[in-house]
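Here the complex is missing a single protein chain, while all its other protein chains stay put.
All chains are identified by letter, namely A, B, C and D, in their written order; residue positions are counted from 1 within each chain.
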Amino acid sequence: MSVWREAGLVAGKDLRIESRSRVAVSQILPFGLIVILLFAFALDPDRGFLARVAPGLFWIAVLLASLLAIGRAFQTEEQHNARDGLRLAGLDGAAIFLGKAAAIALELLVLEAILGTGVVLLYNVSVHGIGVLLLTALAATIGLAATGTLYGVLAAGIRLRETLLPLLLLPVLAPVMLGATRAFEDGLEGAPGDAWPWVALLGIFAVLYTAIGVLAFGPLWEES
Amino acid sequence: MSVWREAGLVAGKDLRIESRSRVAVSQILPFGLIVILLFAFALDPDRGFLARVAPGLFWIAVLLASLLAIGRAFQTEEQHNARDGLRLAGLDGAAIFLGKAAAIALELLVLEAILGTGVVLLYNVSVHGIGVLLLTALAATIGLAATGTLYGVLAAGIRLRETLLPLLLLPVLAPVMLGATRAFEDGLEGAPGDAWPWVALLGIFAVLYTAIGVLAFGPLWEES
Amino acid sequence: MPLVVRLRSAVCLLGRFPALAGVDLDVHAGEILLLAGPNGAGKTTLLRLVAGLVPLYSGEAEVLGADLTLDRRSARRHLALVGHETFCYDDLTVRENLRFVARASGGDGGTVDATIDRLGLGAVADLTHGKLSAGQRRRLALGTALVRDPELLLLDEPHAGLDADGRAVLHEIVAAAPGEGRTVLMASHELDLARALATREIRVDSGRTSLPVGGPA
Amino acid sequence: MPLVVRLRSAVCLLGRFPALAGVDLDVHAGEILLLAGPNGAGKTTLLRLVAGLVPLYSGEAEVLGADLTLDRRSARRHLALVGHETFCYDDLTVRENLRFVARASGGDGGTVDATIDRLGLGAVADLTHGKLSAGQRRRLALGTALVRDPELLLLDEPHAGLDADGRAVLHEIVAAAPGEGRTVLMASHELDLARALATREIRVDSGRTSLPVGGPA
Partner (left out) sequence: MRTRDRLLDPRLSRALGVASLVSLVVLALFGLWGAPEDGTQKEAQRLMYLHVPAAWLAYLAFGVTAAASALFLWPRTRSLVWDRLAGASAELGVLFTALTLVLGSLWGKPVWGIWWAWDARLVTTAVLFFLYLGYLALRRIPSGDPIGSAKRNAIAALIAFVDVPIVHFSVEWWRTLHQKATVFNPQLDAKIDGVMALTLWIGVIAFTILYLYLLDKRYRLASLEDEMEEREVEAAIAERIGAPVEVAR
């Protein structure tokens, strides 16, 4: 059986579980929106720098929401030890990695679209350079999903995954967040030229972590 | 058996579990510190308003960390259905509420002390009006712990607590965060006079939610 | 003799499914009543209803003199349930779990050591629950019920997972129950072992109790 | 006949505790081997070692011709484990869980409906795992093992929780195993039922296997 078929099987399973439980739609998304509201609260809109820091806040909200999404993706594997069942099935490690990461990336893209709309409306941001923004979001999302899946399995099987995962992930994701923030800033300020290096950096990051994931996920999954 | 003895029993159990698993110390605390780092990064220090928004960011970090702490406090009740065991034991609802809230409040106070030190050092904040700050933190923490415990039980028993809880809690805690932020801002700007109304508000909130908790926790706990 | 449990047309919903679809049941003090029936019949739901852990949808339910629709807490105080799960904390040791249950139920924990001995948990008394084997967990679950010294003991498949020695201990505990003033309501698929203990047997099927089988009525 | 499982001085640590403290075991093709022993003896750990789910600390372990220290994956492909837990997803239905396992193991899911019938899960086939009763879950766990059509079937207390009907199905499945080219390794406390099936019995105690009891060697 090809890696792609196996990856599709895993992604399909995860998306079906999501379509049943609606965790992403009914809980993670509202969480992201509320975080965005809270920022607006804490940063006191009167002083008027909300629009300027909007990219940073958007990506923090995405990051926090994606921590929840990743946690959830591995929580499903832990109920009733489903992880052991998956290990017994003998699926290819690379396939499990690609399947889980794809499912997470898809969820995150939808989330970003909605949170982005929220930020534009709430923080009164005017949008320029939509192309740069879309490419940035795509590259950053792939990076987030790949890193998250890789670290999700590093922390999997550990009884305290729920709380350990953010700790492991945040430092690794900080560069993604930074790059995406800067690219968004440049894109919104109408300077897409400045944004491209950042987009390139995000692209490199995405490719790098996807490659590491494809190679390393198998052994990690077997051992964990 | 008096409510206080029962509350002590519950708090003692929760703190003992924490002392075994060290989730708060070794995972939630670093998480809070990293969130503080991330904010600073996203908000681009060159523009120099970090010190000004430090109170807001501090309270967002505390809020996010406390979501984890509350989640953890109810997660322990869910493994192996311990919640049902506790319900069978016939403990007084008020006692369970007070015990769990006290354990959470204690953990949060330690967390705030450390995160606060971090913010002062990292965001280059100069500290004034320490008295106001301490009182604010105390009142806000009691409010956070009481509300968190109350909502924790609302979400308990629901299979998706982990992701649902933040959603339920954030809107309710927004006023606490706002009040604490304003009180900190006024305290730090050397205008404690302006801070007192906020501290009073927080105090009222803490008393109110503790009272609601004492009264409502029992029935909620029984039904959940 | 007074009724310990009295159910009349009791209906319990799990989600929208009537796991109990009108149950009538009388349990007398001092009985050892066996609930037998196929998988999915509603035995676990019935025991959880009596323990006040699932709500009554319609019908009447009285346990230890308390009406479950009005007051679940006072009945719960005097009963104990050994369910499919242990109700214990992974990070507390066997001893700590037992002591917590004993003290939370109003005792002083004085019987904890005796219970550990009685259940043969001495070797693992200081091991946390998370590290126990399946059978050790079942023994601990039984222990948490015993330290509460209940009037009504609800056992949901207590034999499952126990070794020969554990089954002997269980047998001894259940057999001694009436003498200690306890009533026992037990669901089990180990019919031979359970029937040797029971004073009466009732069949549960499709969410209903049907004609009693064997034993004195 | 070739050896299906070959363990020599196998040691497994759980944390720092030697749950297996030097096990020697040979399982021949077509055997139905019963592991008996007290709670906490190490039966579950032994089965999980053979399934490649817990690592070997020292000693040798070969399963279906593969050395577990070098390659756990290729052995795993051809075996199935029914453990204390079901390995299933709460939000998928019985049918979906079975189909996922079948396809993930390289099959096309064609045997899923037959398996559902065989295990008497027809009435709950479209119910999600989270809603099943204890016994229904055990049946499903057995089903996930069968759809993989394993050469080596590992059963950890398969009787627990099953009703009379379920036990009959289990009996039929295990008894038919040698004819279908399967070897069975089974831990159980239902000694009477298990002995009726087993071709050989081995006692596990304190993390060691000891002299075989009964049956042909």
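Keep this in mind: contacts are C-beta pairs under 8 Å (C-beta built on N, C-alpha and C of every residue); 3 or more make two chains touch, one makes a residue touch a chain.
None of the values given here were measured: they were computed from a predicted structure.
Hidden chain, full complex: it touches shown chains A, B, D. Of the listed residues D:I32, D:V54 or D:I173, the one in contact with the hidden chain in the full complex is D:V54. Against the chain not shown here, subunit B presents residues 26, 30, 33-34, 37, 40-41, 43-46, 50, 121-124. Listed here are the subunit A residues that touch the chain not shown: 150, 154, 158, 164, 167-168, 170-172, 174-175, 178, 197, 201, 208, 212, 216, 219-220, 222-224. In the full complex, the hidden chain is touched by subunit D at residues 11-18, 21-22, 24-26, 54-57, 69, 202, 205-212.
Quick note on the criterion: only the chains that are shown with their structure count from here on.
The chains that touch both subunit A and subunit D are none; no such chain exists. Looking at subunit A and subunit B, not one chain touches each of them. Using mean Cα coordinates as chain centres, the one most removed from subunit D is B.
Rounded to whole angstrom units, the spacing between the C-alpha centres of subunit C and subunit D is 29.
The distance from the centre of subunit B to the centre of subunit C, with each centre set as the mean of the Cα atoms, comes to 38 Å.
Spacing of subunit A relative to subunit C, judged by their CA centroids, is 46 angstrom. With touch defined as above, residues shared between interfaces to two or more other chains in subunit A number as follows: 21, 159.
Counting partner chains per residue, subunit C has residues 90 touching two or more of them. If you draw each protein chain as a dot and join the dots that touch, you get one closed loop, with every dot joined to exactly two others.
Pairs of chains that satisfy the touch definition comprise A-B, A-D, B-C, C-D.
By the touch criterion given at the top, residues 21, 23, 27-28, 30-31, 34-35, 37-39, 41-44, 47, 49, 52-53, 56-57, 59-60, 63-64, 68, 71-72, 75, 159-160, 162-164, 166-167, 170-171, 174, 177-178, 181 of subunit A touch subunit B in their complex. Across the interface of their complex, subunit D is touched by residues 1, 6, 9-10, 13, 16-17, 20-21, 76, 79-82, 84-91, 222-223 of subunit A. Those residues of subunit C whose C-beta lies close enough to touch subunit D in the complex are 14-15, 17, 37-40, 44, 84, 123-124, 131-136, 138-139, 157, 160-167, 189-191.
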